[in-house]
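Note that this complex is displayed minus one protein chain, with the remaining chains in position.
So, chain A:
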């Protein structure tokens, strides 16, 4: 298993980090990136050659038949293999998908199913999605790939104005429900501005589409197959840092994991943690740390479907625990945590023991060299947990 290779450069970073733990106050009284002294930040040893999380595989699913060891990109290939076999109208297209894709998600499919079902498109995201909408409206199961989520913006108009509103504006005469867009998503350690973005919040503002982010291979295959079968256009974001890092036993047959259902991964009584994608694994560690160091029992929820999201599970959990921490890599202002936070305070106001906490990326473009400081790692989340408990 290849651990994601996240390196911090050596001396320069070390010195600035140790400078930080002392606490630096700006002249205007704002704190500049101060790590609270109580938080045992072991910067260099911890971070030098490690990812900002450890992957925790799911237990082996027994209810779907025989399983095989697969990592995330292999589980995606397996899902696509299943759908191409069972659905004769299914087609896969995108930039470089024919040889297998830049992340090897489509390896072998062209040889197996033919070049009229798995084909490359030229470099035109707007064209790819528009073409997909047309193909889906005409009855083909269209699975489009956008090579990186950062490149999805030329297709934004097609997704928001054409795909999402097709059924509505035609009074259910037409729809492009057979469209699914897959895209690698999220930080990867060295992606910098244009290979690390998490754009789910932009699309969450658009009724008519569904957005799904899996946390591992088993969820990915089940959720992807559900997205493809779902009669609405779906965007499926795959955390690219997990493509090789996440290895699990994945069923070889097709199976579906229902959309719009959040999953409670760990029951707890004091605090609810909500995250999706890679961040779920960070939160697992936070929950373990909270239990060990503070004796706090955390309930961990993987949201899975961002839109439409499972308000019931989250609210039920908050009613039980009274505290909520939401975390994602995207910038905090206008990020999806804001939506969750707002809804929860509406529904569960009297049950809240502490203000809802959002630990997210800074309001800056995704940085090139500052990435380890930008991402909401477990220390920052743990800090938030402590403050909420002591509120």
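The criterion applied here is as follows: contacts are C-beta pairs under 8 Å (C-beta built on N, C-alpha and C of every residue); 3 or more make two chains touch, one makes a residue touch a chain; residues count from 1.
Just so it is clear, contacts and distances are computed from a predicted model.
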One chain of this complex is missing from the view, so tell me which of "DNA-directed RNA polymerase III subunit RPC6", "Protein MHF2 homolog", "Ribosomal RNA-processing protein 44" or "Pyruvate dehydrogenase E1 component subunit alpha" is its UniProt name.
-> "Pyruvate dehydrogenase E1 component subunit alpha"
From the listed residues A:57, A:134, A:154 or A:308, report the one that touches the chain absent from this view.
-> A:154
Residues in chain A touching the chain absent from view = 7, 9, 12-13, 16, 20, 26, 28, 30-34, 95-96, 99, 120, 122-124, 126-127, 150-151, 153-154, 190-195, 332-333, 355, 357-365, 367-370, 373-376, 380, 383-384, 387
